[in-house]
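Below is a slice of the complex: some chains, not all, each in place.
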Amino acid sequence: MTNIFKRSSKAGLPPGSLIHVGEVREGRVRFTIFDYDKSHFSEKEVENVEECFRYTDNKTVTWINIDGIHQVDVIEKIGLNFGLTSLVLEDILNTNQRPKLEDFENYIYVVMKMISFDEKVNELTTEQVSFILAPNLVISFQERIGDTFDPVRGRLRAPKGRIRKMDADYLAYALIDSIVDNYFIILEKIGEKIDFIEEELVTDPTPDTLTTIHELKREMISLKRSIWPLREILNSLRMMESSLIMDSTHVYLKDVHDHIIQIIDTIETYKEMLSGMLDIYLSSLSNKMNEVMKVLTLVATIFIPLTFIAGVYGMNFQHMPELGWKWSYPVVWLIMISVGMSMVLYFKKMKWI
Amino acid sequence: MTNIFKRSSKAGLPPGSLIHVGEVREGRVRFTIFDYDKSHFSEKEVENVEECFRYTDNKTVTWINIDGIHQVDVIEKIGLNFGLTSLVLEDILNTNQRPKLEDFENYIYVVMKMISFDEKVNELTTEQVSFILAPNLVISFQERIGDTFDPVRGRLRAPKGRIRKMDADYLAYALIDSIVDNYFIILEKIGEKIDFIEEELVTDPTPDTLTTIHELKREMISLKRSIWPLREILNSLRMMESSLIMDSTHVYLKDVHDHIIQIIDTIETYKEMLSGMLDIYLSSLSNKMNEVMKVLTLVATIFIPLTFIAGVYGMNFQHMPELGWKWSYPVVWLIMISVGMSMVLYFKKMKWI
């Protein structure tokens, strides 16, 4: 699947036209709101977008997590309330975004891909996550309900965690970090698959092995496409001179940046390894074929001349003096055996058998 | 088709020599003029180039769209009236331009490729579009009448659209954006084709599949060639310190720039996917061939020695003692069966069948 949702519905519309481009979903959009500072903590789940607006210009840090972006009017209301430009809203709604970072004066907008392994269909699924980082506010938009942010939720609920003492930028970092941590899990799974196929290559390669190698290569292409731009994004975040990002957060952003570089590194290594495995598969296949062909060649090459000799003395001519001689039959056998033997010896000498 | 029109007619001429290089067309050139500001809007279609000159140094924003560049004198008159250098006119007339941007002091010149999918011949067609952005004026030169700009026309006709409140640079952006939006449609069509072929590869690959993969690769090369330079062009437009481009337009240009990067990204991914598919096709072909060959090998290798044995006892020697023995015939059958069986077992052991 080329994984590009119909963007064509948007062609020709003015910029900022709000149209949902992505998998069609049903059901209500769910809002989860965490509000906290050092001394205070509240968590609630609401179904009404207006509930979120109470947290505008709050003194405490607020994280609004929105599960579902298929209701355009909801996204529009949020944009209106929190002062987001329509171009950003358009990007949130369009799940074909390339990961990117945009720095507006009073908020920062980040798009990333959350990647998970769908056990049912045995393939990777990609989901777009958008973040808005404003003063004391983080809004995250997910395509569907997921558990990637659960560890962050857990840390928020713990009364003595560092995260409760920090600003919104640290929360944003923690969310991004939890997505990046997930990449490692995906890579580990793929690493296991590669190890498994590698063993299979040695013991019993089948055409399925080939298919799996190609599928893994495809997954590497799509992973790289989703993760590569993050390198630049996290670099920009680190270097950004924005009042939204505290100095103390820089060291954490550098840490995520290092993780991203390591992930990209691993993807490149996996790609090279898969290419090598493909070569091994193909040359082992051709080796095997050669073995088979060699046997045909030798058997045929030895017996075809012998069969010819037998054929000659199977002819029914009335005047074939050899037919009447007493020792003809054993002599012919001798000839045939020596022809066969000398061919075998020749093949041995040529190192063909 | 290498798609390069005879430029040789121009070799050796002084710079600025106006010669039309492109598909030969007939018929009159058509001018469509939109003139508007916040409060006013007029639209007309004229056939006389002089009609356009009324809009020189206008206070309202004017968009002159010219369908057809095959009449050199018409282009020359426009250049003369609006003060374009002959080098620019030369470029407008030469449909082999690489997309580029040129910043003159009082106007900006942009060349792009408009790509559309010609359903009749089932292939991509490329058309060159030139833009002149001057104060309060946009002139667009198309090779033929097309509908790519229709959405922009629609938005201009709507009395309350944002476009009516903006300057000429926003109009230029809207036109460029509509061309870029079209690229997405083309990519979606190609994406569908790739999905289709991918399925075909698994179910029933034919030599036609190969041809289609190669054609798609070719289209990717030509798409990339047309779109790659836009990256730099839009970057320059964004960074340009020109009085012709308002600050408020920068955010829109960044948006188009992001689209271009996403398109190039997709093209690269498609190219990698097509290469992978080619590999799969070739190795599945060779797998299939190997299967066929293995059957020949086995059948031939088993029956050639047996036929030899039969041949031996088909010889007509008078002195062949075995021929007279009572149990010779069943014994020979036993020998032949056991030879055949042991070969089958050997092949099984070698995992050849």
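Lettered A and B in written order, each chain numbered from 1.
One rule holds for everything that comes next: a contact is a pair of C-beta atoms (placed from the backbone, for glycine too) under 8 Å apart; a residue touches a chain by one contact, two chains touch by 3 or more.
Since the structure is predicted, the reported quantities are computational estimates derived from the model, not experimental observations.
Assuming the 2 chains shown are copies of one sequence, what number of copies does the full assembly in this structure comprise?
5
Basically, only the chains that are shown with their structure count from here on.
Find the geometric centre of each of chain A and chain B from their Cα atoms only, then give the gap between the two centres in Å, rounded to an integer.
Roughly 26 Å separates the two chain centres.
Tell me, which parts of chain A touch chain B in their complex?
1-2, 4, 6-8, 10-15, 85, 87, 96-98, 100, 102, 207, 210-211, 214, 217-218, 221-222, 225, 278, 282, 285, 289, 291-293, 295-296, 299-300, 303-304, 306-307, 310-311, 313-316, 320, 322-329, 332
Residues of chain B touching chain A in their complex?
These residues of chain B touch chain A: 150-152, 154-155, 161-163, 174, 177-178, 181-182, 184-185, 187-188, 191-192, 194-195, 251-252, 254-255, 258, 261-262, 265-266, 269-270, 272-273, 276, 279-280, 283-284, 286-287, 290, 293-294, 296-297, 300-301, 304-305, 307-308, 311-312, 314-320, 350, 352.
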